[in-house]
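Complex shown without one protein chain; remaining protein chains in place.
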Amino acid sequence: MTRLHPIRLGMVGGAPGGFMGDVHRMAQRMTGRFMLAAGALSSDPQRAVTAGTMLGLPPDRSYADWRDMAAREAARPDGIQVVSIVTPNYLHLPVARAFMDHGITVICDKPLSADPAEAEAFARDIPDPDARFIVTYTYSGYAMVRHARHLVASGALGRIRMIQVEYPQDWMALPSSGNLGWRQDIRLGGAGGCLGDIGTHALHLAEFTSGLECRQVSALLTRIDENAAVPDSAQLLLRFADNATGGMWVSQVAAGCGNALCIRIYGEKAALGWQQEYPDQLSFTPLGKATQILERGSTDVSEPVFVPRGHPEGYVSAFARLYDDAANLLTNQPAPLLPRFSAGLRGMRFIEAALQSSRNNGQWHDIRVG
Amino acid sequence: MTRLHPIRLGMVGGAPGGFMGDVHRMAQRMTGRFMLAAGALSSDPQRAVTAGTMLGLPPDRSYADWRDMAAREAARPDGIQVVSIVTPNYLHLPVARAFMDHGITVICDKPLSADPAEAEAFARDIPDPDARFIVTYTYSGYAMVRHARHLVASGALGRIRMIQVEYPQDWMALPSSGNLGWRQDIRLGGAGGCLGDIGTHALHLAEFTSGLECRQVSALLTRIDENAAVPDSAQLLLRFADNATGGMWVSQVAAGCGNALCIRIYGEKAALGWQQEYPDQLSFTPLGKATQILERGSTDVSEPVFVPRGHPEGYVSAFARLYDDAANLLTNQPAPLLPRFSAGLRGMRFIEAALQSSRNNGQWHDIRVG
Amino acid sequence: MTRLHPIRLGMVGGAPGGFMGDVHRMAQRMTGRFMLAAGALSSDPQRAVTAGTMLGLPPDRSYADWRDMAAREAARPDGIQVVSIVTPNYLHLPVARAFMDHGITVICDKPLSADPAEAEAFARDIPDPDARFIVTYTYSGYAMVRHARHLVASGALGRIRMIQVEYPQDWMALPSSGNLGWRQDIRLGGAGGCLGDIGTHALHLAEFTSGLECRQVSALLTRIDENAAVPDSAQLLLRFADNATGGMWVSQVAAGCGNALCIRIYGEKAALGWQQEYPDQLSFTPLGKATQILERGSTDVSEPVFVPRGHPEGYVSAFARLYDDAANLLTNQPAPLLPRFSAGLRGMRFIEAALQSSRNNGQWHDIRVG
Partner (left out) sequence: MTRLHPIRLGMVGGAPGGFMGDVHRMAQRMTGRFMLAAGALSSDPQRAVTAGTMLGLPPDRSYADWRDMAAREAARPDGIQVVSIVTPNYLHLPVARAFMDHGITVICDKPLSADPAEAEAFARDIPDPDARFIVTYTYSGYAMVRHARHLVASGALGRIRMIQVEYPQDWMALPSSGNLGWRQDIRLGGAGGCLGDIGTHALHLAEFTSGLECRQVSALLTRIDENAAVPDSAQLLLRFADNATGGMWVSQVAAGCGNALCIRIYGEKAALGWQQEYPDQLSFTPLGKATQILERGSTDVSEPVFVPRGHPEGYVSAFARLYDDAANLLTNQPAPLLPRFSAGLRGMRFIEAALQSSRNNGQWHDIRVG
């Protein structure tokens, strides 16, 4: 069902039935440009084999160990060209390093790592990681997020003054959330908690759409459960380049919020707003004029679409746009909007600055650069 | 990338680049349960071959003629098990008949036919067509449409009193709509115009969710372009079983409407509302109480999902739910919500009654039954 | 608290505590241009006196009988200049006639009468009734309804093609609605039921904003309670001047609907939409362009306001705009948008045509003119 000469892809983690693994595969299939050819789909060797069978992998390409997979796939003439890493945070960079050492391109979930120092070391060790390391900041794959970026870049908003970004969820407060596993272990998930899980998405969305780098952060991190290892909520003030200011709120315990990422950008000439749960619309208000509701697929919006205006796209299509870009990258076509390693590294440094500000009475802390 | 033992599927019509063919394939791939194995993808033989190549079909299974395809696929041990028909309306039933004669199940776009008499003849000729003939009333594949049906069936609304359904679009009024081709030829597209294109969807949505059969219709059909062969807009009054009444409005020239199908059902105990452009939400109002916004993926709503609450599904996922049901049907599992031939036939009879009422000064006309 | 030289106003009906009487008074006071000077506030003489005391009327100007009030006020040098009639429908025209006979201008609730023949007789008997008879089609007093009319009149929508208007409520289905009193007596309230209560508002809104006269109607009238005297719901098709078509739905038993009057008008060049429950916004969509959300008080919208943009006006302010216009009329200033007797008469004729169509199998019936 795939197109001629599909790209051979492997996965580490992401056994069927888990949210992210399934989403990766639906997005790969939506593009029609990839073929799942190999996998180390679970850290549990038996579960890895079963998962490979369910997904139709040949037995000899369903691996119990990702190091083994990297070595053996690299040795095959029909070995994978790219690997998707869908593991707990602490494994992201070790797995990425193993495959990149064998020349295999990496598609990796955020945040980059559970450990800021590990991310910095990776940046020092690996030459030009952006060329071969893709980070799945999913929301930058929505058509109207890309159009928002286009509007700002085109000057339609004028100089940017304020950026308000939010990412509230409620799933961690629900009885169904159960044991949070590696998310509650600083070594496995990182000390940032909600900042790693969703705050990095919010930061990337703000920087991607506004085109402005966030420079400083003042933060207040909190947790409902006093025994919890990591924060579940954060209130932040932001200073961006060009003297723009911002506010960010993220929470994983805000009743009624499904996945309510949203952003509003206010410039001297106009403002825009976008909500992830209604992704096909983008509000645009020229100063002193009526708000316009821009729609994906309309003649005003040039971003390519999977289905026409009025036929809602969704989360999987945003993911698929990233995979489509990845296919472009792997076939030597342009993929200028595809988030790379450096965007992931900014996320790690943002977490670090926020943790420090929260510990230091809310004082502004710089986000490390360079 | 598909699961073990995927179902072998063929397509008639639907060359890449067209809206519906691409949607069918994205939906097939989203389920992971089908393998595109053969096709007669265009009525232009050269275009059919090129399309087959683009989609990775083996050359000997990319056919220039659908009759040929039906015969030869039926003769292969690895021949297709099911065929998707994505052609202009007048070909739906001839193609369906050819494949069903060879024992191959059919998935067919609506309306059934350009000619009501042809549909009635098919119903007489083919024994138990519902067993092997699926109609892609896409919108019944949305999770919250299914939940709406569930709410009504559970008695949550009490006796149904009023059903308001609308399906306005504007694409035919846009300069970009260009030549409407077979849609403006009564022989190829049917005399119903907008009623065939979208009115049948509206009728099925109303009957599917309410569980009530529409019995009579009073209609006013209009066209902006006086030289047009078929109506582009229709205003209708409806009488349903159990003395429920309704209003329906469909138009393909209503400025600002993308694909704005929506329905509201009012019962003695409660009401509900759903809009296709915001498909993950369903409003539910018990009489005298606050309106509730029910969400796909929430604990209140048991319908299975592709992605969790807060991560929007979209049009392709609705289509994929139909394909998932079709895969169930083909593997002898239950598929009770899957629209079949008889639902398609109701659409044809609805068009016929509306045409007659409009010609007869708006008098009520019965929708044929039996 | 009123301005210099306030207009002296009387009321018939509308004792404090009833919805409409209180609204009339709040609207009068909001303008600051009227002084309540006399009243026959209840058909119950004792209640009339108590009501007058509560409202601060001098005892000699709180009348037990409206005929008496008309005669005595006309005889006073400081007698009322205008009377507001807030009675059951069957009294509207007798009261109006009594005051107009004494040269006192009338502000009257809709519908004009319980009896179409009485309205026609009034039209024949009273010379130029429009000069001195105002009908409180409240919704034409909203700033954005007036702006909608302005947009259509300015040609911004081009030729009008379709008009969809709805007016659902649910209060009659609520246990709290209790005894419906005169509304369930054809002689006192009229045979139109919901058409008189709210359908006439919907018709006026459609004609006022579109500038098109409704010419024909096809209707289906229903009632939930089979013992009820009058319909509680109606589904209607409409034919307007210039070949525009329309759909109308009104109901007083639609769960979840407070006072959900709304209208959408589709023209060849653009469309607009307005909802009474969110009255400060008006959507406007040029064909093929983004929908614009026009706001009361913005620089795009010239209609005068009571409070600035972003500070919601409400129902009372719409009513107050009518009273402000009435004050203009009474002080010989222009009041071109103020609904007059003839608009009320159209409502009566609309009810009559709808009743006939519903009795005659949905056939189209003309709305009487001239």
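All chains are identified by letter, namely A, B and C, in their written order; residue positions are counted from 1 within each chain.
One rule holds for everything that comes next: contacts are C-beta pairs under 8 Å (C-beta built on N, C-alpha and C of every residue); 3 or more make two chains touch, one makes a residue touch a chain.
Note that the coordinates shown come from a computational prediction; the quantities given were computed from them, not determined experimentally.
Asker: Kindly state which of the options A:E73, A:D170, A:D280 or A:E352 is in contact with the chain not pictured.
Answerer: A:D170
Asker: Kindly state which of the options A:G79, A:P116, A:G141 or A:G246 is in contact with the chain not pictured.
Answerer: Residue touching the chain left out of view: A:G246.
Asker: Quick one: which of A:P16, A:G56, A:G211 or A:P286 touches the chain that's been left out?
Answerer: The one listed residue touching the chain not shown is A:P286.
Asker: Touch as defined at the start, partner being the missing chain; which of C:P45, C:G155 or C:P308 qualifies?
Answerer: C:P308
Asker: Quickly run down the residues of subunit B that touch the omitted chain.
Answerer: Output for subunit B: 284, 288-295, 298-300.
Asker: Touching the missing chain, which residues of subunit C?
Answerer: 1-4, 6, 19, 22-23, 25-26, 28-30, 32, 34-36, 53-56, 169, 174, 176, 257-260, 276-280, 295, 297-299, 306-317
Asker: Please identify, in ascending order, the residues of subunit A that touch the omitted chain?
Answerer: 161-162, 164, 166, 168, 170, 173-176, 218, 220, 222, 224, 233, 235-239, 243, 245-247, 249, 251, 253-257, 266-271, 273, 283, 285-288, 291, 357, 361-364
The working rule: only the chains that are shown with their structure count from here on.
Asker: By C-alpha centroid distance to the whole-protein centroid, which chain wins?
Answerer: Of all chains shown, the one whose C-alpha centre lies nearest the global C-alpha mean is B.
Asker: Can you compute the centre-to-centre distance for subunit A and subunit C, using the mean CA position of each chain? Integer Å is fine.
Answerer: 55
Asker: Touching two or more other chains, which residues of subunit B qualify?
Answerer: 174, 176, 257
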